[in-house]
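Note that one protein chain of the assembly has been removed; the remaining protein chains are unaltered in position.
Note that the chains take the letters A and B in the order they are written out, and that residue 1 is the start of every chain.
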Amino acid sequence: MITSRLPHVFFGGDYNPEQWPESVWLEDMRLMREAGVNLVSIGIFSWAKLEPRPGEYDFAWLDRIMDLLAKNAIFADLATASASPPPWLARLHPESLPQNASGTRYFPGARQHYCPNSAAYKSRAAELTRRLARRYKDHPALAMWHINNEYACHVSECFCDVCAAEFRVWLQARYGLIDELNRAWGTAFWSQQYSTWNEILPPRKAPTFCNPAQQLDYKRFMNDSVFELCLSEANILKQITPGLPLTTNFMGWFKPLDYFQWAKALDFVSWDSYPDPSLGMSEVANAAANHDLMRSLKGGQPFVLMEQAPSAVNWRTVNVPKPPGLMRLWSYQALAHGADGILYFQWRAAQAGAEKFHSGMVPHAGENTRVFSEIKQLGHELKKLDGILDSRVPAQVAIVMDWQSRWALELDSHPAPLQYVQQLRHYYDAMRELNIAVDFVAPEGDFSPYKLVLAPALYLVRYGGAENVRMFVARGGTFLTTFFSGIVDENDTVQTGGYPLLLRDVLGVWVEEWDPFPPGRRGTVQVHGSRDLVACDTWGEVVHLCGAKVLATFADGWYAGKPALTLNKVGEGRAFYCATQFERGFTLGLLENICADLKIAPPLEKIPSSIEVCVRSKPEADYLFVLNHSDMPQTVKLQKWKGVDLLSGKKAAGTLKLGPFGVAVIESK
Amino acid sequence: MITSRLPHVFFGGDYNPEQWPESVWLEDMRLMREAGVNLVSIGIFSWAKLEPRPGEYDFAWLDRIMDLLAKNAIFADLATASASPPPWLARLHPESLPQNASGTRYFPGARQHYCPNSAAYKSRAAELTRRLARRYKDHPALAMWHINNEYACHVSECFCDVCAAEFRVWLQARYGLIDELNRAWGTAFWSQQYSTWNEILPPRKAPTFCNPAQQLDYKRFMNDSVFELCLSEANILKQITPGLPLTTNFMGWFKPLDYFQWAKALDFVSWDSYPDPSLGMSEVANAAANHDLMRSLKGGQPFVLMEQAPSAVNWRTVNVPKPPGLMRLWSYQALAHGADGILYFQWRAAQAGAEKFHSGMVPHAGENTRVFSEIKQLGHELKKLDGILDSRVPAQVAIVMDWQSRWALELDSHPAPLQYVQQLRHYYDAMRELNIAVDFVAPEGDFSPYKLVLAPALYLVRYGGAENVRMFVARGGTFLTTFFSGIVDENDTVQTGGYPLLLRDVLGVWVEEWDPFPPGRRGTVQVHGSRDLVACDTWGEVVHLCGAKVLATFADGWYAGKPALTLNKVGEGRAFYCATQFERGFTLGLLENICADLKIAPPLEKIPSSIEVCVRSKPEADYLFVLNHSDMPQTVKLQKWKGVDLLSGKKAAGTLKLGPFGVAVIESK
Partner (left out) sequence: MITSRLPHVFFGGDYNPEQWPESVWLEDMRLMREAGVNLVSIGIFSWAKLEPRPGEYDFAWLDRIMDLLAKNAIFADLATASASPPPWLARLHPESLPQNASGTRYFPGARQHYCPNSAAYKSRAAELTRRLARRYKDHPALAMWHINNEYACHVSECFCDVCAAEFRVWLQARYGLIDELNRAWGTAFWSQQYSTWNEILPPRKAPTFCNPAQQLDYKRFMNDSVFELCLSEANILKQITPGLPLTTNFMGWFKPLDYFQWAKALDFVSWDSYPDPSLGMSEVANAAANHDLMRSLKGGQPFVLMEQAPSAVNWRTVNVPKPPGLMRLWSYQALAHGADGILYFQWRAAQAGAEKFHSGMVPHAGENTRVFSEIKQLGHELKKLDGILDSRVPAQVAIVMDWQSRWALELDSHPAPLQYVQQLRHYYDAMRELNIAVDFVAPEGDFSPYKLVLAPALYLVRYGGAENVRMFVARGGTFLTTFFSGIVDENDTVQTGGYPLLLRDVLGVWVEEWDPFPPGRRGTVQVHGSRDLVACDTWGEVVHLCGAKVLATFADGWYAGKPALTLNKVGEGRAFYCATQFERGFTLGLLENICADLKIAPPLEKIPSSIEVCVRSKPEADYLFVLNHSDMPQTVKLQKWKGVDLLSGKKAAGTLKLGPFGVAVIESK
């Protein structure tokens, strides 16, 4: 359980009382109670209010709101308020403003206008954190800490001179000797050899493609720089309030931050989910994948949906509302994938500022509205779900997710502009269509819980990662990887002698050359034992066997007849290699067969494609979530499942009927 | 009459004799006389010639050309020459160069490279104006003043430190106390609260969306800053030549400048019209709308078409010429909508410079050309039209045009990227198809001349504007407004409690939530009393009635059955509310019915769609302009109209035949 102070499914949202007169606060309390709110995030953008002038603090208003919350039995997820510095910081410390690769400064007027290596920002944010922690450490409303907010969402890289200096320090720690850096970065290319550390700069705007290893190290350095900010606040909080859980809100696939690294510093993972209601099932699958990823960051511990929109957002070009029922459905989707809390941005729709057209739990039009009604309905329903708290999502399949591989894969001047997440999604989506639960795992993470590990587009492979795969397969695991995997080491240096050098023995193949497909080109593949041709796209390559057997071959082009899909048996295990992107249906069938072989079964078989089913388990009970993602009623056969639908309170067995966007949570003991 | 010195329809163009040897000047005079030119704009880009070195003036060449003009009975619209400072200004005062939001300077080499708050620019431009006024105040050729040129067309915003300082002064004057600014800007959002004025900056490039009220105030400040430049020159001229009319050339819909505010400082409005001949009737309608807007800026007083192209322009990607007859037709369109003068850019096509491929009245190929022939024909025809001078365009319908609402509507992070002019055009174009004259009016302007006032997308409503509507309707007026109107106050702060708060009583509806349509989505509407469905696009919303009756309802989506079009009766008046963008034909029918009810009739009924008819009136006579916008002959029934076609000199009654791009101006006494 995330905190024993609040042994319920968290329900609430970002609360910004400083934007409203105090007269509104009392109405807020009444409405929060009506809606069943038990937790609010406060103070996220309050720095300027808490420290209106440098060193001059004002906590009186926050005292009042914290007391009011306590009086109303609502807990606070209290922010460290460092997400957006007050205007005076930029005036006192112009060098604290971040700079892009062209040297353009980002000015105040929005939010997050700080260089992550700014000493002034860091010391003042730390001081504010310290004062907040000391002042509220014993406050009865305080349930947990919310560090900063969506770290790096707008400024994930800064290229200023301060960062340049810190980068050199970081590089010295990493490489020790300048010649080691020269070797790692391959600076013999294009006359880039450094003779002293102080010649090194961030990968600023250059005449053409920058050194890729320099770019990759800069992404690592920036991830580490921002992480240092988080650690610095976390350490202060841990010292002053050792018993309180802390988190910072993540953003799903967000590329710049290696969340596997970050999650270790947090007590629980929380994240912000904003699918576009105007898009279809692919957007639903994306949300599911993100929930699974967030759950996986701390080994399956429950996470919190820290922000979602009650209805429309404001930052897309066209921002459509969530039609009736969709907000509820997507909330249950989060719970189904392992969340123990559902919160929103934000409590009350703002009147002013850049997000005034973002929906609130209480809309501009007030409490007598559709949106607030749906909020209330959900808040009360959730009280029936305390049983799911701390249950886990059992998964026998994992997909490898490696931020470093992604950073490197998506650098410039590659054979083709492959997108890492798109490659993962091809396999994730197929598993989701099969309704088989998936975890994500780091390449050096623990593969032992899984029967099947998929590692699409794992471009950068470290020695430890290759060893991990090798041991997993040797011990009987089934492994699958795809084209353009295992190409480079951690310095983005190509491993010569036939790709993918470090995985060659496991896969039983080596690749001689690649044939990336221009947009629109499609190829065909002949599956052995079948007469039909299968379509493929994105990529082809010339594969040679060194142990594997061929399951399918390319059927056109100058390498027709050469392997497109192979299987290698190693000890107890097996390793598949996909040399192209197969059409969706083929991938689905391939994974279905593999799962059938491995006796990995979905909770329900052969259900309509718009139905999602998920299971959460704890020793005493299993919970089957059945989610209808269509706006039409659906009927689902429950097969072996029997129990009670916690939402309706009725027995569930045999056939389940779900209304449009309907949900059932069947407890089976 | 604009000036009694020149009691004729003005005819001429921009004249840049400094680009040609004096030998050409004599030929110019001969050709101008041949063409019937009676007015030329001179000196617009002559600063460097008039003040070749700082403080060193040379008026000799201008004396000669002014004398030559006088000798040839051609009047001068003399420019203050401040539109483009000489290169020496940037060298002496680098800080006079404007800066964009990213801090990039705009350098000399083109034109308009000055910061509108540059003290150096301002004082030197003023000094030049003063000297010009003193020197030529009694010159017989001088008919009027042309202040600067197309203010702000390339540089409408500057973000430099000088502007930042002036912005603070402007804000102090507006808000008095910093806390008042904090309230107005909603700085409690995102920790933007200012503790002192000197923390405030222009809305420079920031990590994400800037504070919208800051952005809006910056647009106001920039409009005011540029207006100050104009006022400064106008005041000098008014003092030295109190009897001479002055103008500056506007640019139609041009967004950055609030021309209603500007027009007050001018003696007459003039503008530059450059429709693209490669586009169809929508471009013709756009020109018509702009003429009507320009006429409306000073309450219907005649305006001047200060610039149009004799044939092609040079600044589009592909610049097509005007085919034979089109230049003449479009000139008459300007007169039909209230112009008392037709001028061109420019007299003689240039040999050098960035506009050398812009057509001239005298083309590169000289006088024996199609273009010069058409110029001559028109110049001589216009002599027959002295009667129309100072006549007015009677209109019973007005469309509200509010620059501030437009600035605010088109800020970022809105529900959808609505374009203000596009919204106005939907209604304007329907009125134009009905051939019913339309004025534009400011939201706090005088509505009393009108039976019908349309206010599409009036997003920002000030208290005075709402009162104006309320009184108009109470006194029997018919008012129509549309979705996303009345959302915010003048600080861009949302008015909570059900939109549009300030117009709720007039409209008899309130709106709970919006459903902007993604591109390509279309909806349907059921009109009461009709069996057919009407298509709609752009927007849907959930409307509740509080007094109005429903005329049509949404026919699909989750708010099917809710109002899409309502009518509220208030006292003598009526107010329509459109909750979506109806398909063109429906809007046309709606307005046709409203006009029929109000007994607002077009000058001619049921004429072909490519025919435009307009009326100008004065006590002694009415003038019916009939314009054939197609390249095919057309026949028009004149119905009740009888008179003399001033162009052909023939009696006109019964049936009128017009050739391709043909025109008739029928005087009816």
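Everything that follows uses one rule, which is that a contact is a pair of C-beta atoms (placed from the backbone, for glycine too) under 8 Å apart; a residue touches a chain by one contact, two chains touch by 3 or more.
Note that the structure is predicted; figures quoted are calculated from it, not measured.
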*Among B:L26, B:A119, B:L177 or B:A354, single out the residue that touches the unshown chain.*
B:A354
*Candidates B:F10, B:F45, B:F209 or B:F517 - the one touching the absent chain*: B:F45
*Given the contact definition stated above, which residue among B:H364, B:R475, B:K549 or B:K569 touches the chain not shown here?*
B:H364
*Have a look at A:N16, A:S96, A:S118 or A:N211 and name the one touching the chain we're not showing.*
A:N211
*Absent chain, residues of subunit B that touch it*: 16, 18-19, 45-49, 52-53, 81, 83-88, 90-91, 98, 104-113, 154-155, 278, 311-312, 314-315, 317-321, 323-324, 349-357, 363-366, 369-371
*asked:* To test your reading of the contact rule: which positions on subunit A touch the chain that is missing from view?
replied: 102-103, 185-196, 198-201, 203-214, 412-417, 491-494, 496-499, 510-519, 542, 557-558
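Keep this in mind: only the chains that are shown with their structure count from here on.
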*What whole-number Å value describes the gap between the mean CA coordinates of subunit A and subunit B?*
50
